[in-house]
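Encoded as C-alpha cells, here's the structure I'll be asking about.
Only one protein chain is missing; all other protein chains are in place.
Presenting chain A:
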Amino acid sequence: MAPLGARSVSTQIVRNRMKSVKNIQKITKAMKMVAASKLRAVQTRTENSRGLWQPFTALLGDAPSVDVKKNVIVAITSDKGLCGGINSTSVKVSRALHKLTSGPEKESKYVILGEKGKVQLVRDSRSSIEMTVSELQKNPINYTQIAVLADDILKNVEYDALRVVFNKFHSVISFKPTMVTILSPEVAEKESEAGGKIGDLDAYEIEGGETKSEILQNLAEFQFSCVLYNGALENACSELGARMSAMDSSSRNAGDMLDRLTLTYNRTRQASITTELTEIISGASALEG
C-alpha cells in the first residue's frame, strides 16, 4: 500500500507495477524468439519424416471407422506448458474417441506421451490409463528413441487397433488435431478379406520365404513406429508454433497494459503536482492578504 506519511496518492505502486510488467514483456519476447529458432530446426525434420508413413497409407489405406474390441488411444502431448491450447485439443479428441470406441463389448485404453496430457486425463479417466511416458524431449527426438518406445508399447499393451492422436503442423499458426489408425496384423487380415484397399494386398507377389501374415505383422509394427515418429515430430513443431503465438500475444498484452499504466501514472503525478502548487499558492496568498 502507500508508504506511511504520504500526503497524496503515491505513484510508487504504479511504478512498481510498470516495472514488473516490463520485465514480463521482455521474458515473453525472449521465449518467443527461442521457440522460433527451435521451430526452424524441427520443421525440416518433420517435413522429411512425412515420407515415412506415406507409403503405408498408399499400401494399406486408412481405416478410421474400423470396429474392434480392443482400442488403444496413444495421445501425444507436450511436457512443458505455456503453449496455448494444443494439449487441450488433443485431450478433447482423445476423450471423444474413448467415448466412441467404448461400449458393451469394446474397451479402450490410453497410452499417454507427455506430462500435460497425463495431468488432464488423470482427472476423469484414471482407470483407463495403461501407460504414461514423459521426458521424451530431453534429447532431440530421433527415430531410435521412438522405436524403443514403440517396441515397449507393442510388447506391453494388447490391442486390436492403435489410434495415434497428435497435432499436425500445417503452418506456424495452424495446427490441426489428427488421428491415425493402425490395425493389428490379425485385424488387418480380416479387413483384407473384406475387401477395400487392404484387399488389394493379395495382388502383390511375396518374395522370400515369408507368408502374408508374417509380412503383415512386420508391416504393422514398422507402421506404428513410423507413425509415432512422425506424430512426435509434428506435435513438437505444433507445440513450438503454439508457444510462439502464445508468447507473442502475451507480450502484446503486456505492452497494452504498460501503456494504460503509463497514462494512470502520469495522471496521478500531475494531480499531485497540481495539489502541491495550489497549497503553496493559497498559503502564499493567505500570508499577503
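The definition used in the following text is that a residue touches a chain if its C-beta (ideal position, glycine included) is under 8 Å from a C-beta of that chain, and two chains touch if they have at least 3 such contacts; residues count from 1.
The rule we apply is simple: contacts and distances are computed from a predicted model.
Among the names given as "ATP synthase subunit epsilon, mitochondrial", "Putative exosome complex component RRP41", "alanine transaminase" or "adenine phosphoribosyltransferase", UniProt records the absent chain under the name "ATP synthase subunit epsilon, mitochondrial". The chain not shown here is touched by just one of A:T44, A:S127 or A:S171, and that residue is A:S127.
The chain not shown here is touched by just one of A:Q12, A:N48, A:S88 or A:N142, and that residue is A:N142. Annotation for chain A: contacts to the undisplayed chain at residues 126-127, 129-136, 138-139, 142-145, 147-152, 154-156, 186, 189, 209-211, 213-214, 217-218, 221-222, 224-225.
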